[in-house]
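After this line comes chain A, so read on.
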Amino acid sequence: MWCSGCGNGLVTGSLLRAIENLDIDTSKIAIVSGIGCSSRAAGYLNFQTLHTTHGRALAFATGLKMVRPELTIFVIMGDGDAMAIGGNHFIHASRRNIDLNAIIFNNNIYGMTGGQASPLTPQGEKATTAPYGAERNFDIMKVAVATGATFAARATTYHLPLLDKLIEKGVKNKGFSVVEALTYCPVGYGKLNKKGDATAMLNWYKENSIPVEKCTTVDHEGKITVGIHHHQAAPEFVEEYTRRTQGVKR
Partner candidate 1 sequence: MGQIEKTRLFQGNEACVAGAIAAGANFYAGYPITPSTEIAELAARKLPETGGKFIQMEDEIGSMAAVIGASIGGAKSFTATSGPGFSLKQENIGYAMMAEIPCVIVNVQRLGPSTGIATAPAQGDIMQARWGTHGDHPVIAFAPSSVRETFDLTVKAFNLSEKLRQPVFILLDEIVGHMRENIHIPHQDELEIINREKPLPDQPYKPYDEEKEVSPLASFGEGFSYNITGLVHDEYGFPTTDSEKTKKLLSRLQRKIDNHLEEIILTEEFGMDDASLVVVSYGCTARSVRQAVKMARKNGLPVGFFRTATIWPFPYEKISAFADKTKTLLVPEMNMGQIFGEVERAVHGQARVVGLNRFDGEMITPDEILQKILEVI
Partner candidate 2 sequence: MNGRSEIRLSGSGGQGLILAAIILAEAVADEGGYVVQTQSYGPEARGGASKAEVITDVEEISYPKVGSPDFVLTMSENSYLKYGSDYKEDGILLVDTTFVKNVVSNGKNVVALPITRYAKEELGRDTVANIIALGILNGLANIVIHDTLKKAVLSRCPSGSEEINTKALELGLSLAKETRSTASRLA
């Protein structure tokens, strides 16, 4: 159901390569998604897949993870799904450091409903509901780090080998891992903001990205920083709960 030229298939491909490289028993993998273009990935994948309600994927996944800690759970969300309607669940999953792997397909727009502004539409850019320019936007990495996520990384659809690796590293992190995959929507965001076709948008990512470790604010104002933004171990939520409640007797 994705439009031709859509970047979502590229991100999904990265996810599948990462799963293959990690060599996890597929019966121990669950894919949980919200509502939106990216969340439809669940329907294309032959795993145990749970396509939930708009914004609530992380909350569904929290219940699932608590009763099935042995599962590796990928939570696929779009930028509006994760950061607008699902923003509260995002910050609390992050605070808890629950071992979920959030993969945010960020295309800077609401694609499925036809190009409305999201909290990730860059400030001043156009959307059908922001004809005079969008509001101030979020930086997903900053939100993730500030709210307690123990792994936060970003790559674009131009950097697929990097994206594969970041997803793998996120899975290996025992805690809440956020991978922001900057994808693109040529028919929504791209068209409204005259970004050109899919190839032009990929090239734009190529020219405007910089590895986060090389970034200095003075020289790289406005660049997209890719790579691992944050990785710091902390006790994982379900393990902590289990430890605290172990031995509780009637």
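For the reader, a short list of remarks on this structure follows.
One rule holds for everything that comes next: a residue touches a chain if its C-beta (ideal position, glycine included) is under 8 Å from a C-beta of that chain, and two chains touch if they have at least 3 such contacts; residues count from 1.
On how the list was made: all candidates are chains of the complex that A comes from, given by their letters.
Here the structure is a predicted model, which is why all the values come from computation and not from measurement.
Between chain A and the candidates 1 or 2, a touch occurs in this complex only for 1.
Residues 26-28, 30, 32, 42-43, 46-53, 56, 59-68, 70-71, 88-89, 91-92, 241, 245, 248-250 of chain A are the ones that touch candidate 1 when the two sit in their complex.
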